[in-house]
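One protein chain is absent from this view; the other protein chains keep their places.
Residue numbering begins at 1 within each chain, and the chains themselves are lettered A and B in the order written.
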Amino acid sequence: MNRSGIIITNNPKVIDDKRIGVEKLFIESDNMLSVLLHVRDMVHEGHKLISHPLSGSLKPNENPFKSVIVSQTKASIDFEQVKIIENCIETCRKFISNRPLPRYKERIVNDYMYVDKTLIESGLRN
Amino acid sequence: MRLELGKIRIADVQFGERTEVKESTLFVNKEELISIVLEDECIQAAKIELAKPGESVRITPVKDVLQPRVKVNGGGTVFPGVIGNKVAQVGQGRTHVLDGMAVLTVGKIMGFQEGIVDMSGIGSEYTPFSKTLNVCVVLEPVEGIEPHAYETAAREAGLKISNYIGEAGRNIEPDSIEVFETKGFIEQAALYPELPRIGYVCMLQSQGLLHDTYVYGVDAKNIIPTIMKPTEFMDGAVISGNCVASCDKIPTYLHQNDPIIEDLFKKHGTELNFMGVIITNENVFLADKERCSDAVAKLAKMMDLDGVLISEEGYGNPDTDLMMNCKKVEQQGIKTVLITDEFPGRDGKSESLADAVKEADALVSCGQGNLVITMPPMDKIIGTLEDIETMIGGYDGSLKPDGSIEAEIQIIISATSAFGCNKLAARMY
Partner (left out) sequence: MSKLRVVHYINNFFAGIGGEEKADIPPQEKSGAIGPGLALNKSLGDDGDIVATIICGDSYFGENFDEATEQLLEMIKAHKPDLFVAGPAFNAGRYGVACGAIAKAVEENLQIPVITGMYEENPGVDMYKKDIHIIKTGNSAADMKKSVSKMTELALKMVKCEEILGPDEEGYHTRGIRVNYFNDKRGSERAVEMILKKVKGAEYVTEYPMPDFGNVTPNPAIKDLSKIKVAVVTSGGIVPTSNPDRIESSSATKYGIYDITGLERMPAEQFTSIHGGYDRTYALEDINRVVPLDVLRDMEREGVIGSLENYFVTTTGTGTSVGNARGFGEEFSNKLLADGVEAVILTST
């Protein structure tokens, strides 16, 4: 099945991987909230969520990276989707306010980047 | 489908000359086990260690927990589709279980993954695996190995070892035999016409690396919802490739010993008619979620169920699937009870679930994973403490100089698993 879309991500590994052939938008940020906020703005503009913004069991105050796929085309705003992304933002804020993201050593940062990339990739491959 | 589950009580585990069961003691030959593990080129070295309930032992990082079983007759092998490519359907005939012990695979795949099993102290109160006699397989991958390959190697090592040890139970007379049977739907419904028809919707983690589950060897990401007999689980048809968020992990052991299946069978024929299990997944794509939840509701209706129990694995993304399944099944006129764990933050004050629908008015809580506890130091570590602080539930300063660990109970294997295997619950204050 053809999965076209735009990946919104703060994960350099996703941006750098040429095998991921869809359009990418890089958000420079060390935490996933910025990515989710950008995704929310795009949902308000009419883009559709293709992947769930909170995929993966790694919590927002542990995992710095997030890649979300939205549709390339815009249509009329879908309020169910607005609800989904707003819930995700609220959840993300809740976790980060409870305990902020730690400063990880490079090895761990790489591991998180890696898992985020595989989550998005494995879906695209299907 | 009728399965006789013969439980061989294991009261102790020791190293020995041969891998065998003698008078309720399991003996394992260390070298044999190590050579099986090292058949895989991805693994550079392996150690086998034993851990028993009550000992001052900490096992970490744990990848999976499995229970050795062996198919004595009835067709197929335990763990179909993953060991030796034997894919025949399972769930009938006779299977022997080495009851009271478990195999744990230990080894670091990702710096942040799970998890801890303490065999004594306060940490032991939260995990079911402090009560089993554990054969721990500590793995060391070759340098520079790609994480996917290592995860596969670790998963296969656990399955092979469990299988091998399980063989020791083949010719032993079990201490008890339980019979589990469900017939074809029409016959089953006719058997207890007065009793409510109850089904179990089992949601399988399926999001990607370290987030996968396999059904007859098929990656659950690729399935569409289907119906299974409860006894298929008892023969290892569903195995875990999951390795994040220790507290709500469903290790292979819990798929084999699914407490929901056990408790439904306990009342089967007396208070309810256990019709079967619907499995579905928790994919990342919203379109998949819609498709699968529609299919779950359709299957539940086709089975003419009066009620279902729905469990999930994981948090966040899966909560959306859980709510979708609940809503659509309820809309078919079928009652639901959801089983889940919660993450309301350290102070317990935030919303516990990432999603909610008003149809979810019957929920069983397996506890909240954000509670912070301090686990005392242990005399022996199986594995390594190296990454405790980046493990999920841990943080800077978690590992104290004296070896004690202050962390969220998220860090403990299966502390809040949404199969409801524990007595831990949460209430509103």
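Criterion: a residue touches a chain if its C-beta (ideal position, glycine included) is under 8 Å from a C-beta of that chain, and two chains touch if they have at least 3 such contacts.
Remember, predicted model here, so these are calculated numbers, not experimental data.
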Touch partners, limited to displayed chains, of the chain removed from view: B
Touch with the omitted chain, as defined above, among B:67, B:320 or B:368: B:368
Touch criterion as defined above, residue of B:34, B:172, B:189 or B:425 at the omitted chain: B:425
Positions on chain B contacted by the hidden chain, ascending: 125, 196, 198, 259-260, 262-264, 266-267, 271-272, 306-309, 335-337, 339-340, 342, 344, 347-349, 351-353, 356-358, 360-368, 371, 409, 418-429
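In this section, only the chains that are shown with their structure count from here on.
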Chain centre separation (chain A, chain B; CA means) in Å: 28
Complex contact set, residues of chain B against chain A: 110-112, 147-148, 205, 207-211, 221-222, 244-245, 248, 283-287, 289, 314-318, 320, 343, 345-347, 350-351, 354-355, 370, 387, 389-390, 392, 395-396
Residues of chain A touching chain B in the complex: 49-52, 54-59, 62-63, 69, 84, 87-88, 90-91, 94-95, 97-99, 102, 104, 107-108, 111-112, 114-115, 118-123, 126
